[in-house]
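Yeah, one chain of the complex is gone here, protein chain that is, but the others are all in their spots.
Per-chain residue numbering starts at 1, and chain names A, B and C are given in the order in which the chains are listed.
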Amino acid sequence: MGIMDKARIYSPWLYHLHCGGCNGCDIETLAALDPRWDPERFGIQLVASPRHADILIATGCVPKQFIPMVKRVYDQVPEPKVVVAIGGCACGGSLFYNEDPDNYAILGSPDLLIPVDVYVPGCAPKPEAIINGIVQGILKLATKKKSAPAQKA
Amino acid sequence: MTTSVDPTIMEWLKTEVVPEGLEFKPLRENRVLVRVKLEDVAKLAERFVKKLGARLSHETGVDREQSGFDIVYVYDFSNVKNLVLILEASVDRDNPIIPSVGKVTWQAVWAEREIKEFLGINVEGMPDPRHQFLPYEWPKNPETGLPSDLSLYTPATTGIIPTSANWKPIGIDPTTARSSLLPIGPYHPGVIEGQTVYVRVDGEHVIDADIKTGYHHRGIHRLIERRGYNKGVFVAERVCGICSAAHGLAYVTCAENLYDAEVPERAQYIRTLLVELNRVQSHILWIGVAADLIGWKTGFMITWGLRERVMDIIEAITGNRVNYGIWRLGGVSRDVSQELAMKARQTIPGLKEALTQLIPAVVDHPVVKARVVGVGPLTFAQAFDGGAVGPVARASNWKIDTRRDNPPHAMYDPRKISWEIVVDDHCDMLGRTLVRAKETFVSIGIVDQCLAYLEKTTGEIREKPQTIEPGSEAVGLNEAPRGELFYYMRAGGTDVADYMMPEGKHNVQGSNLLQAVRIRTPSYRNNAIIPQMLIGSALADVPIVMGSTDQCLACTDRVEVINDKTEESHTLTWEELVRMSQKRWRS
Amino acid sequence: MAPARIKILKEVLAHYSSPMTLNYPSSVDPNKKYSTIPEGLRGVPERDQEKCIGCEACARVCSGMATKIFDDEAEAKRLVQIFLFRCTFCQHCADECPTEAIKMSKKFEVATGNRTDPANYVDTTLDLLRCGNCGHTFYPRKYVDKANELLMQKINPLVKDVVETDFKKVQDYCPSCRRAFAYKFDTHTKKHVWLEGQ
Partner (left out) sequence: MVDVLFTAVTMLIMVPVALFAGILYVFLFRKLSARFQWRVGPIVRMYKDLAPLLGTSRILQPLYDILKLFGKDTPVPDISRKTIFVASPYLAFLCAFLAIFFIPFPGVPLLSTMEDSLVIASYLLIGAVMFTILGAASSGSPWGAIGARRDVEIFLIYEVGFVVALFSVGLVARSLSLWEIATRPGLPMLILNPFAAVLLFLVILGKLAIKPLDMAEAEAEIVAGPFTEYGGKHLALFQLMKAFLFYDMIALFITLFLGSALSSILWLPAYIIAVIVLLFFITVIQVLHPRFQIAKGMSWYGRWVLVFGLLTAIMVLVLRFYWVV
């Protein structure tokens, strides 16, 4: 593994993409950054601009008014990138999305719009579970790097 | 149905307050339902708000299918008498026009925008006729692609209430004013959730502001109505992940008011305990987030580090950190064992001590002071007219607290539990900070009292649910961390027909479902007055002023839209939508 | 100016040598791995395969429609399934389960990269009974037995014997056939009403 590959694993930056949930997962995501868990130990940081991010933390069930915004933010994140869906809403729509009596306001989980790499079920997941999901996202990030030069060649 | 309304109050109502009333019906707790004629509502609003000093809790509508609409006004008379007045008037289905109360008090304006949007009822002479939850530009003109009427760019057609003359919706002409118009959001690191605050800036100085919410609209009302009483509480809890306990309590108290519930005392203590723990964590969270908003990472880290202790207690009691899931009609689903209560109570003094050291240090910090003193001013008059609730109102020296004003719901009974109401007269950011800081300690006091009860006693925690009389109505009020939370419910069974039921899913038609549930969250009110606080402040203060209401947009945007906007947005006009939606209810 | 900053400095220095950080993903020190995992933690629901009777109670109370029942008519199998991606771990199904088959485990690290991973589902498969008359499938055997048992516990002693013998006659038929042929089998419930009236 080259130093560039290592650097990718060593320095994942998060951007918090709120897709319109109830706030619970967002608060837990922030709580996962608080001193008790402190992911900065592993170089994980929360960044303010999607242009700087490697990992998108998606929470919530996408209401229809959020669709263009979610897509735009996803496009703004430079490759290689990974999306981690946090919480029941972001994994499967949870309470808000019903299959048969269709909820008029909700599209469903974000993976209908953008490719999601890791799912973290729970309502809301414990901060440990969130960190566990981010770690799996980091592993995915490593594999993405490996496949990139192969595509070029 | 038992009632606890004082006969003298009924007399007072009939003779002095609403002599126009057609029908008086005392409900459970201190609610009185009065039916009036539609023509009288504006006049009555003027009398209630201006003369008697009542507060309009919420204005909403219920679709009664063939029988037309019911328009419901809920007034809180707690500053005069122990009374919550539910005023109802029927609206004709074929010609749905109601007079605007927004002209009388700003408290009704957002509610009227909502009614117009969701029920298709036209409000005559409303001060702000734009969309509330739909995009302003919707529906676009299919030929030109330009926004048709009801958009942000159309100047308001009607005049503004004289008492709050400053509250004009921004009429921005895109050709001239775009350069200085700064849309903050929908994604902005200052606010986690999506919203857009349009600020027109002159340099770093905000000269005009407007707020657009609605991105979060998830159709909660519809979801609860479809799910029925027992499953609905789980949806209600997920209206907001921060004040989930308050939503749970408001839901169950409201539903219990529909029938004669006798909730065991232990269950009530557990409920109170959780709501207060929730308030503690919410206020600590707010102090941390506010510190982060003014760029103080350390403040954020150390307050959130302390918050984990509260979260540990909550997790030990309920099994989850965010959505407690213990609310059931007639009680709670989980008992707090005596050992657990004892253990939790032992951690309280340590927590209190840590907070007494930390919170004053954070609040007294000179740079923090410089960021909060005089920022985002909101006078008492503005707060009253705008209908602020919760800490925002109390920081403007307005002593309202639903825990006291609403007669004993849960365990908020001065004979059983003592607490004080924190008010502050700074009328700015500093006041809001201080109120929240002090309230944290008050809430810890209540938590301590509840735990002291729970560690000594045992008992039942849940009463068997009973049948709910069709068509009965109830109002549930509760003090959420951000202010007064309002639930209105009407039991199904009379007007409700098949369209409420997904086919083949429910055997019992109507009787197990709600006809209507309406939620008005505290942030809904406080967001409506954010532009007021923003005008005149610096751009750097915008996030912290927005944060000062502790706004929770997940709460604000919960309500229901009749029609799906995305599919038909290019073919429908507003009038067509109204027609369509009404047709759909009719058929 | 100074006192508040000194207070803060004191606060921040209080934990300087002992930060409150846990070493979470690492388990070198098992005592410092997790924060709190209390007794009643609501983690992933687990179903006891033996206890589950396939009665649909969990599917009826599930607010998020995470629990679903799939009946396979050809194979005569019933699949009771919780889809963890939609589950809110609210414990409502565990509370309502008549046989206490569902328990909330303390497992919560269930992050996965694979949507179709079988670990995302909590499945129980039960055999459905086939109606001796019409050949359609109806309830699982355990469900019928449990319902019978509950019925016998609460029943009026006057009619107990009659019900018992009646039940033996019809237990192999689906509910619609039972209703349709109630007179033929002499199992009509009117009989009980008459008996109770005696």
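The rule is short, and it goes like this: a contact is a pair of C-beta atoms (placed from the backbone, for glycine too) under 8 Å apart; a residue touches a chain by one contact, two chains touch by 3 or more.
Being a predicted model, the structure only gives us computed values, none of them experimental.
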Shown chains touched by the chain that is not drawn here: A, B, C
Subunit C residues that touch the omitted chain in the full complex: 5, 8-9, 12-13, 15-16, 19-21, 23, 25-28
Residues from subunit A at the interface with the omitted partner, ascending: 3-4, 6-11, 13, 35, 38, 40-43, 47-49, 51-52, 54, 76, 78-80, 139, 145
Contact footprint on subunit B, counting only the chain that is left out: 182, 188-190, 204, 291-299, 301-302, 305, 365, 367-368, 370-371, 538-543
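Following the convention adopted for this analysis, only the chains that are shown with their structure count from here on.
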Chain pair showing more contacts of the two, A-B and A-C: A-B
Whole-Å gap separating subunit B and subunit C, where each centre is the average of the chain's CA atoms: 34
Separation of subunit A from subunit B, taking each centre as the mean of its C-alpha atoms, in whole Å: 30
Separation of subunit A from subunit C, taking each centre as the mean of its C-alpha atoms, in whole Å: 30
Numbers and ranges of subunit A residues touching at least 2 other chains: 35-36, 94-95, 98, 123, 126
Subunit B, residues touching no fewer than two other chains: 234-235, 238, 302, 305, 308, 320, 323
Of subunit A, residues touching subunit B in the complex: 16-18, 20-28, 30-31, 34-36, 48, 61, 63-67, 69, 73, 94-96, 98, 100-101, 103-106, 123-124, 126
Footprint of subunit A on subunit B - complex, ascending: 135, 186-187, 189, 192-194, 214-219, 222-223, 226, 234-235, 238-242, 244, 285, 300-302, 304-305, 307-308, 311, 320-323, 502, 505, 552, 554, 557, 560-566
Contact footprint of subunit C on subunit A as seen in their complex: 35-38, 41, 88, 91-95, 98-99, 109, 111, 117-123, 125-129, 131-133, 135-136, 140
